[in-house]
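What follows is a single structure, and I will ask about it in a moment.
What you see is the complex with one protein chain gone and the rest in place.
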Amino acid sequence: MTVIESKAADPKLAEGKAPPSGLSEFWFYFSRNKGAVIGLVIFLIILFVAIFAPFVAPHSPSVQNRDMLLVPPVWQAGGNWGHILGTDAVGRDILSRLIYGARFSLFIGLVVVTLSVISGVLIGLVAGYFRGRVDTFIMRIMDIILAFPSLLLALVLVAVLGPGLLNAMIAISLVNQPHFVRLTRAAVMTERTKDYVVGSKVAGAGTLRLMFLTILPNCLAPLIVQATLAFSAAILDAAALGFLGMGAQPPTPEWGTMLAEAREFIQRAWWVVTFPGLAILITVLAINLMGDGLRDALDPKLKRS
Amino acid sequence: MTPVLEARNLKRDYHIPGSLLKKGKTVHAVKGVSFKVEQGKTLSIVGESGCGKSTLARMVTMIDPVTSGEMLIDGQKVDIAAEPLSSDMRSKVQIVFQNPYGSLNPRKKIGDILTEPLIINTKIPAAERRDRAMAMLKKVGLEEKHYSRYPHMFSGGQRQRVAIARALMLNPRLLVLDEPVSALDLSVQAQVLNLLADLQEEFHLTYVFISHDLSVVRHISDDVMVMYFGEAVEYGSRDQVFNDPQHSYTKTLFAATPRVDVEAIKARLERRKRA
């Protein structure tokens, strides 16, 4: 009996005032979610550090200092200010490697998301718009891809294509893409029958126009949210592949690869393993928090219009 | 004079595909309906949900094909199942939907919504498209400043005005109005009904007005058709139908419509006191 109808809480329309602009309204809802704002700030810092890595990093990521092997971080006995987070087994500065590693992680995220969004949205749009056999065919293939544990499938693909960062990115995109297909298809199916689409049809709009200009822009909000989440998942998957020796190859300062290299020192030098792990954790967490905020900000908008 | 729209024994069946356990079946949504509308007149189609009036609207607007029967627009036979529609024919019939919140693309500005039909169907240059859209905005009682706003910035009544403007951009002969005022508030409803009357006079438009609200129908129609389970049970001029309904369903419908006159209220209060 405690049903609250949504119409009760939609006072905006009744208002005489001019509605706020899209951006300020977006910010109002986004900033209500404190976690999202923190996530955004952290993400911006990581982005800044990645772009200006050569200026920010105290050392080169690949220069080995044979005098300084496994130096602990500065606050521990034996640490020094030259290497704030210590050095690894061949004397490379961990902080610098992490800073350069951020470049790889963000690059991987960007490429993977771009690839999987473009292919996923196209396929999903076709499936959702045409339905029938095309839809069944596409969705069964997607089901097959989803039926594999994603990391395992990525591993197999990389094993076939050969290890390396590019191949890892392609593999991760392929594994990620069914989520976008499903999401787009579902959104297209709900939008397709709405009056404004029928109205466009009555005005004479053709299939391509209906698909790309009428329907697609209205399906974007959930896709944006999913894209941020896929971004973090891609970073995580790439790190996992790197750890398993199938992603970026040493001496690339990729976080997952760094973890893999440091495996044997886990007992002796905790910092070699901990900091790359923390870097992955913080980045992924920040992006996920941001994604949550995006959902909060974009969803009410969907309902209103 | 040839009528703008003539329908002869229109039928529409839907086939519901069966599954392993169930046999597929056919639903007769419209079971043979005939009518005609002259230019500048309004035909109202009245009925309750599921009576087939919206299916009929979709056929007349050439969204769905007819299963059997003939439909003539300006004396010209149309069958979208047999041949693709020319853009000339397409422009002749336009539709306004019930829900003004769902009928405008939320991601497009009003200006783009209005000019879209012109882009698709004509080769009018951009500057003239803009001028025409501006002129139409003013016709439906909106202002030039609304041209570059998004639908969610408008009230329901204003959106319905935009929807009407869009339908008129191609200079149609026939406008199908699918419950255009039932989602609107009373005072806004009156404004939109007045607007429709003005536009009809100015452009010699022909209306097919679909509604469940008898008081609105009585106000706006020349002819009335009452539908019940896919059949037209009553068809005639407005006065004929309202003053002397023949079919028992029409009578039930009239009896169920709430009355707002003082006499009726007095009678009700009297009954209540006695009970």
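A and B are the chain letters, set down in written order, and residue numbers restart from 1 in every chain.
We take it that a residue touches a chain if its C-beta (ideal position, glycine included) is under 8 Å from a C-beta of that chain, and two chains touch if they have at least 3 such contacts.
Here is the rule we use: contacts and distances are computed from a predicted model.
*Asks:* The chain dropped from view, which UniProt name applies: "3-isopropylmalate dehydratase large subunit", "ABC transporter ATP-binding protein", "Secreted protein" or "Sodium:pantothenate symporter"?
*Replies:* In UniProt, the chain that is not shown appears as "ABC transporter ATP-binding protein".
*Asks:* So which shown chains sit in contact with the chain we cannot see?
*Replies:* Across all of the complex, the chain we cannot see touches A, B.
*Asks:* Which of B:25, B:204 or B:266 sits in contact with the chain that's absent?
*Replies:* Touching the chain that is not displayed is residue B:266.
*Asks:* Could you tell me which of B:55, B:115 or B:189 touches the chain that is not displayed?
*Replies:* Hidden-chain contact among the options goes to B:189.
*Asks:* Mind listing the subunit B residues that contact the chain we can't see here?
*Replies:* Touch set of subunit B with respect to the missing chain: 48-49, 156, 185-191, 193-194, 197, 212-216, 218-220, 252-253, 255-262, 264-266, 268-269, 272, 275.
*Asks:* So which bits of subunit A touch the chain we can't see?
*Replies:* These residues touch the chain not displayed: 1-5, 7-9, 11-17, 19-20, 24-25, 28-29.
In this text, only the chains that are shown with their structure count from here on.
*Asks:* Whole-Å distance, subunit A centre to subunit B centre, using C-alpha means?
*Replies:* Their C-alpha centroids are separated by 47 Å.
*Asks:* With touch defined as at the start, can you tell me which subunit A residues reach subunit B in the complex?
*Replies:* 13, 18-19, 22, 194-196, 198-206, 209, 214, 217-218, 304-305
*Asks:* For the complex, give me every residue of subunit B touching subunit A.
*Replies:* On the subunit B side, the touching residues are 61-63, 87, 90-91, 93-95, 97-99, 101-108, 116-117, 120-121, 150-153, 155-156, 163, 166, 169-170.
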